[in-house]
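This report refers to the structure that appears directly beneath it.
Here the complex is missing a single protein chain, while all its other protein chains stay put.
Our next item is chain A:
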Amino acid sequence: MSYLFNTPQQTEEMLAAIGVGSVEDLLEQIPESLRLDRKLDLPAPKSELELEQHVRDLAGRNVTASSRSCFLGGGAYDHFVPSVVDEIASRGEFYTAYTPYQAEASQGSLQAFFEFQTLICQLTGMDVSNASLYEGGTAVSEAAFMAMRVTNRHQRVVVLGTVHPEFRQVLHTYTDLLPCEIVEIPCQDGGADLNLVKEQLDEKTACLVVQQPNFFGCLEDVRELSELAHQVGALSVVSVDPISLGMLERPGNLGVDIVVAEGQPLGIPLQYGGPYLGILACRKEYVRKIPGRIVSLATDRNGKRCFVLGLQTREQHIRREKATSNICTNQGLLALRATVYMSLLGADGLNRVAELSCRKAHYAAEQLTALDGVELMFPQPFFKEFVLRVEKGVERFTDAAREAGFDIGPLLRQFDSIDPSVRSQGVLVAVTECRSRDEIDALRDAVRDF
């Protein structure tokens, strides 16, 4: 049998040592009436060879970012992953270890997480980072909870309608049973209307949630929005694309209090949406309100530098129902991937990736909007992603692209919370450094007469 060690003879020896006649005898704690009286109804087992054939067949039915040119975005991006990232992350010493409770047996992971925290702070301009959360959407909710704890305001969270629709849905789910009102501010021109924002912020508001670049790829005036939040004593929470920080101003310089992010672009494969990497960093005065694992530098018995899980008194295994969150796992392996990715790129590499993506996105937008009946939906500056308005049928447009070997999307139609006028004719287009001018030109030619 796969993955079992004991031979029949050893099993007999072990049973004899225990003093029972059979394994069945060991299960006597389970009342007979509760036992399953049949086999589980599962597919028959497969050998490694058969399994691989089966899985290759299924995998072959999917169309991926390497079988068609990928212009898909909306929070997950086809950025290039250097070989070293896979090489390091596939070391068994990293991926088969557990949460580093025993510091002496886990210095490798602990140091890598400490380095992750530092790199995230350098990237965002914030003071402290945790060692990761589940993914970008739940990170927004954790940030909102954290803002409630910091401000002691539990009634109201204001969120821009340009924040990823799925992130907003998660926020609604997470707060459903709490006395907290989630106020969404509709945004029709691709960016925040500062007057509307001002109207909705009040002295009961825990935080204002902004996304930069926003779901439509457009840039928001984060400095001004943070200022508006601060005027009523609320915190400013901003969800960023980490790649954009290779080029854009760091949130720490714009008055932001809590930065969250989906870290997938930092060397993490697309894998149909997960597992991804939730990032959360904040100003140092809020450090004890931060959710999730944190690694701290420490010294050992001999005065030697080492690393430990820090600030655990905030957590579920000590504070239980008073814990800062119920998060138990972090995304250690993905934080490691991001750490290796950022170490390889450094500021210069991140800047190159950001600038290449940005230049190519702008070229693609220029080429596509030169076509009849295709225009940019919003007048705002954008980074690597933009919304096209295709009046004569956005679906025919994407079908024509697909036919010719290009995936673009998602169509905005699939998000109920987006304004209908925008939704019906809009499609997101994302462009990373991986796309070439030839591909962009070919896409343009393919949809010329759709």
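Simple rule for what comes next: contacts are C-beta pairs under 8 Å (C-beta built on N, C-alpha and C of every residue); 3 or more make two chains touch, one makes a residue touch a chain; residues count from 1.
We adopt the following convention: contacts and distances are computed from a predicted model.
Think of the chain that is not pictured: of "Extracellular solute-binding protein", "Amino acid/amide ABC transporter membrane protein 1 (HAAT family)", "Probable glycine dehydrogenase (decarboxylating) subunit 2" or "FAD dependent oxidoreductase", UniProt labels it "Probable glycine dehydrogenase (decarboxylating) subunit 2". Among the residues A:G161, A:G190, A:P265 or A:G409, only A:G409 touches the chain that is left out of the figure.
Residue A:H362 is the one among A:K204, A:H230, A:K289 or A:H362 that touches the chain not shown. The omitted chain makes contact with just one of the residues A:A143, A:V158, A:C187 or A:L245: A:L245. Among the residues A:K204, A:H230, A:K289 or A:R352, only A:R352 touches the chain that is left out of the figure.
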